[in-house]
Structure formats: C-alpha cells, structure tokens
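Our next item is chain A:
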Amino acid sequence: MPGSLILFYVAAAFVLSGGIGVVVSKNIVYCAFSLLVSMIGIAGVFLLAFAEFLALVQILIYGGAVVIVILFALMLTRIEDFRDISDNRNRPLALVISLGLLAMLIASLVRTPTPQGDQSAVSMVELGESLFTDWAIPFEVASLVLLVALVGAIVIVRRDAGDEEQGDPS
Partner candidate 1 sequence: MVGVLVVLEGMDSFVLLCLLGLPMLGAVILLFVPAGALKVVKVVAVTVSFVVAVLAIYIFVSFDETAGAVQFQKIYRWLPLPGPWGAGDNAITLSLGVDGVGATMVLLTGIVMLTGTLISWNVSEATKDFFILYFVLLAGVFGVFITFDLFFFFLFYELSVLPMYLLIGKWGSTSQFKGFARTKEYSAMKLTLVLVAGSVLIWIAIIAIFFQAGIGTFSILEIQEVSNSAFSPTFQNIFFPLLMVGFGILAGLWPFHTWSPDGHVAAPTAVSMVHAGVLMKLGAFGIIRVGLVLMPIGAETWMPLLIVLGAVNVIYGAVSAMGQTDLKYVIGYSSVSHMGYVLMGIATLNVLGMSGAVLQMFSHGIMTALFFAVAGMIYDRTHTRDTLVLEGMAKRMGVISVLFTVAGLTSLGLPGMSGFVAELLVFLGVFQSYGILGTVLGSLAVVGAALTAIYILRLLSKVFFGPTPAMWESQTDSGSRELLAAGILVAIIFSVGLWPFPYIEVIESGVNPILAMIPGAR
Partner candidate 2 sequence: MSIDIFAGSNAAWLIPALSVLAFPITLFLGRFLPGKGSFIPIVAIAAGFILFWFVLSDFLSGGSVPLHVDIEWINIGFWEITWGFLVDRISVVMLGLITFVALLVQVYSLQYMKGDSRYGWYFSLHALFAGSMLLVVLADNLLFLYFAWELVGLGSYLLIGFWFDRRSAAEAAKKAFITTRIGDVGLLIGIIILFKATGTFHISSIIHVAQNGGISDSTIMWSSLLIFLGAMGKSGQFPLHVWLPDAMEGPTPVSALIHAATMVAAGVYLVARMMPLFALVPEMQLIVVITGLFTFIFAGFIALVMTDMKRILAYSTISHLGLMMLSIGTGAVGAALFHLVVHGISKALLFLGAGNVMHSTNDETDCWRLGGLKSKMPITAGIFLIGSLSLAGIAPLSGFFSKDEILNSVYQEMGLGFLIVTLAGGFISALYIARLFLITFTGTSRTDAAKNAHESPVLMLFPVVMLTIVAIFLGMVAIPMGEFKGFTSFVEQESKFHIIPWLLVVSLSITILGVVVGWLYYGKSRLSHKSMALRLGFMYKGALKGFWIDAIYQFVIDRIVLESGRLIATFDRIVINDTGIDGSAKSVLLSALKVRLIQTGKIYNYGTAMAFGVFLAVIVWWVF
C-alpha cells in the first residue's frame, strides 16, 4: 500500500469520524468540535490532492472562523436551551434515505466511466492567475455577496427600536 494511500485513509478517517460525530453526538459542543475534526481532515484531503492553498484556506475559514462563529452563537444564546438535542421522529426515514442515496451514488459511480488520468497539480501561482484574470468578475461578485451577507446578517440580528422594552433579559 503506497504511503499516499495510507495518508488518504487517515485523512478520510478524520473526515468521517468528525462527520459521524456531528450527526450523532448528543452534546452540541461536541458536535462543533467534531465538525472541526472533520474540517481538518478535509484540509488533509486537499493536501493529498496537492491543493495546498485550499488546505490552508480550509483550516483558516472552517477550522477558525466557522466553528468559532458557531460556538459564539451557542454562547450568545442560553446554552441550556440547546441541551435537548434529541433527534426527530423521522430519524429512521432519514437513515433510509441517506443510505439509499449513498447506494444510488455508488451505483452511479460504478455505472459511469470515470476519467483515469494521472494526478496533476495546480500551483498556487496558477490558481492566483486564473482567479484574477479569467474569474476576476465572478470573484468580485463573490466579494459583493459576502458584503451583502454581512450587512444582511447585521440587519437581521440587530434589535429594532421597538424591541427594546420587551427585549429579553439575556
């Protein structure tokens, strides 16, 4: 077994165990940390595909920003309210569906011929050039979207003037 494959399995183990943790853990904080584990695993997978920039971004954004934002959100609300995180009644159905979907995806994978090319790498330079020449406009649009999302998020969370009196005690 070549080393890269072993490394891939290790990364995959990180990813999947983190993922399972997210969907089964009863403690919401554990869930958040499981997500972090999963994200780190994915960064590993990126590395194995020679996408070091993406791996970096993955750890920075998901490992840093996302998980921390989620934890902050939990802290801003009363954490006790999140204790009861029992699952829905349709958990068996969800299980069936997700397993079925998996089976279908695998089946489609088997049915479809996949490209069998060699692994190729894209250097960070190439990525940067591509991003700022061919994809410059979408990139700018994406940044606008981010801006709008930020403004939107603030607007949504902001307490309205009318809310003050009846505002909650927290």
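Regarding selection, all candidates are chains of the complex that A comes from, given by their letters.
The working rule: a residue touches a chain if its C-beta (ideal position, glycine included) is under 8 Å from a C-beta of that chain, and two chains touch if they have at least 3 such contacts; residues count from 1.
Fair warning: this is a prediction, and the values are worked out from it, not measured in the lab.
Picking from 1 or 2, the partner of chain A by touch in this complex is candidate 2.
Chain contact summary for the complex, chain A toward candidate 2: residues 88, 90, 93-94, 97, 100-101, 104, 108.
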